[in-house]
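Here the structure comes first, spelled out in structure tokens, and everything after it is commentary.
Heads up, one of the protein chains got dropped from this complex, but the rest are sitting where they should.
Letters A, B and C mark the chains as written, and numbering starts fresh at 1 in each.
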């Protein structure tokens, strides 16, 4: 008899929609070790959360996250709230014995992250930080290939996460531009993704020299009369050069000021035997240069990562070759592995520990950008 | 109070999976004029259909399609069976007053299609043939732009639908290779898609000169002992040159013998003011050459068709710009429009009439390939 | 002591410029078996030919081609005149014992071509038709790979040569639109190139079903007062489907009505073991799909055909890897091989015989387009 895991999800905006979809879809496409029940959705505004409940397919709606954490019926707590509340909720959930899935960045500070890691360790609950891009089939395939030695020793990790959503000077202030709530701007929100991919695919960072910048320092307050302006207290862009512990060199840049780049995550890894290239806007493809091919036939291979069965990670559970998948599927893959981990009672990557390690890099970049000095991670 | 439409779906293989997903997902992402209930799934093998019911999210499973058609509880019949049963089921469903959605090709012959069109007209039911590629956002955007005059008078429609799934000589015989069941091979299965896109984007075909070919004429019978071989009675590839009624020229090719092409649907349209280019394997993109740009700044524009709201068709209901969608979403869009059409009591494109017109082109190509003469559509 | 071959070139327009450049450049980059001397340039207008002489680097200028053919000092006659004079000049040159390089298409008709082939055979002179695209390094590399069996048995040859230079209705009449001088329009001028590549890379054509069309039938006469219009007597576009003698299928299209396509020569070849793809506008690249790669690492390989030495054909004589070459270099490669052939006294491909075979395909397409029937080549 298959067990059923009941989920309580806190936060119902963008990430709440993506996670709800994943909870709904996972059982229809993947063999799960347990059933999942979309039990309770939680948000602060009762009317909005009820609307979200109906739209997103949950059974119950509540407006106090403690109701979720305290509910004896709930097995899993899925945290999609703004960054400043991650730590408190996650620690409470762990203490209540719930398995915890938490959106990235894990929290506002290394200190918060350390407390969260301590809490899940003590409680022995399964924990995961939702770096969903690890489970893009092309990225998971890249990981497999690197582990197989396909590109040899890594020399370079060069990545850029670029969007253009803040180029418009009239784009209003949102919570993500308030340092108290979000911790940082591009750094925590998007840069953290390519830092995570670096840690996943290359190794641990050793030291960084960073730069952060805010191009537009005041923006209109949404809905305010008379054109009131608010101060942007986070970075529009952050970048750093650095070194990995294994000797590879790093060059990472995240920006919201690159017109034409919508959700462009360009990752290039150069090794002693080959290179890999990925661009999220073509997320079903992985480019692979194999230096062991005959010299006259070498070239970047455009792998359409959509083969059936287990040939390529995850994607074979969806549609036939060449029938591409999208952004939302990365959350489904994350949920699939998380659910199975909950049944097994053993966390799978990326754990809260990964979230902590990521935060250490974020803090190092921020510290370096402030002190204008190299900083060890 | 919103009405709820109850759906009976017949056939649960590849298309059944894709349609089930669409029925489930549509209400979570789009404002529908009615609720939808995944009421009954139907298939000939009771054990398999019960497994599909559980996996795909239906309430009831039956093994005789007449139970679906005759059920007073069901409002919509969704037909995903092999091509030889489309006509009989669709006509029965129409006579029973059900709205009918039918997979393509609409039937085995023009004659069958004519009977189906007559049946839905007489019964005044909403009807649609599932040419889902019309609702790829990039294709719907192309249609908008052509209707707006963005490329002017059309001179060329050059399209190729290429797969590689039959290059392997040991790929076994399946029902799609049996002319009695499928009507044709690449012609009806994939060529019909680019014929439909031609009719949608350019206009009606006037005349064709076609060629059909079977590269591998015998294939192993799956599961048979002693290496028994069966005869392939359909085309591996079909191609034709021709003319549209509006004077545009046509060049279409469909093949299952193009290694490396997984589900490659390359469409190029050249007009007097610009050109459009689409490739399904990059389905979130539409290339547009605008000859009215200054001469030194002209070039194919790579439109990432993922803008919010109603800027681009359909896609704004999913995720933010740059967060791509996949194959399955085209079925959701189809279901959304079909459900709303059912509520409005008025069919939307592509109707059974479109299925019939498509079949006329298929028959013309087949006749031309046989007679080695030009054939009027 | 190295011999020196003296060249007489007839015609100094577009092709004359390209050939002159090749004669000048070849000795600086390639080891030739003989020196070359740009001896005499010939054109009908004495003032213009003198200006061309100075600009293009020739010693003497004459205005009667017979002076070139009859000159005892000249070893090689290079014919770049309009198509209607190729036969007469080439035959006279051969009879005079000159080696002959002739622009494509070889002549206006199969009959003319046959006479030319007879003449060079009888005179035992080295002869070549200038299908320069054979010596694009990427194409020469494709030929090597096909000969090595890299893509196995060929199933499909699908090619399109597209330009946009005649979309403008006000583009004036030129000699290429006069059937008497040019023989045909897109067919002989650009279609002949992809026919030649088909013959080079795949094999001999067996039969065709063709279509030719003129979108704009009247155009202004250049320089005429009062907006006089002239009749276009050649095709703007031609296309055909067909079969090669070895069983491969053919689909070729040539057009001057594809906006945004400047000199777009797209060639795709699908075989039993792999596929090749080429696009002239990215002429330094060859795409190769190798079905023998591990299934999870397959993809079109983007070969940058610029390796040093003899790794890739011809290109290693120019610059280091990644330093691309352009259109004009294909003529240099042609001249290099032609000069060495003259010294060896043995023609190399493509010979006049190739020009004749090409013309047979052109005539078959034209006949088929006229009779609306399949025609054997």
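The criterion applied here is as follows: a contact is a pair of C-beta atoms (placed from the backbone, for glycine too) under 8 Å apart; a residue touches a chain by one contact, two chains touch by 3 or more.
Not measured: the values here are computed from a predicted model.
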| item | value |
| --- | --- |
| Contact list for the unshown chain, restricted to visible chains | A, B, C |
| Contact residue for the chain not shown (choose from B:46, B:247, B:299 or B:345) | B:299 |
| Contact residue for the chain not shown (choose from C:72, C:226, C:294 or C:320) | C:320 |
| Option touching the unshown chain, where A:105, A:271 or A:350 are the choices | A:271 |
| Which residue of A:40, A:112, A:158 or A:284 touches the chain not shown here | A:158 |
| Residues in subunit B touching the chain absent from view | 141, 144-145, 150, 285-288, 290, 293, 295-304, 307, 311-312 |
| Hidden partner interface residues of subunit C, rising order | 14, 18, 20-21, 24-25, 28, 55-57, 163, 165, 261-264, 280-284, 304, 306, 318-329 |
| Hidden partner interface residues of subunit A, rising order | 151, 155-156, 158, 160, 162, 164, 167, 209-211, 213, 215, 237, 239-243, 249, 251, 253, 255, 257-261, 268, 270-275, 289, 291, 298-300, 372-374 |
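Rule of thumb we're sticking to: only the chains that are shown with their structure count from here on.
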| item | value |
| --- | --- |
| Two chains sharing the most contacts, counting C-beta pairs only | B-C |
| Central chain of the complex, centres being mean CA coordinates | B |
| Chain whose mean Cα position lies farthest from subunit C | A |
| Chain centre separation (subunit A, subunit B; CA means) in Å | 35 |
| Residues of subunit C whose C-beta touches two or more other chains | 298-300 |
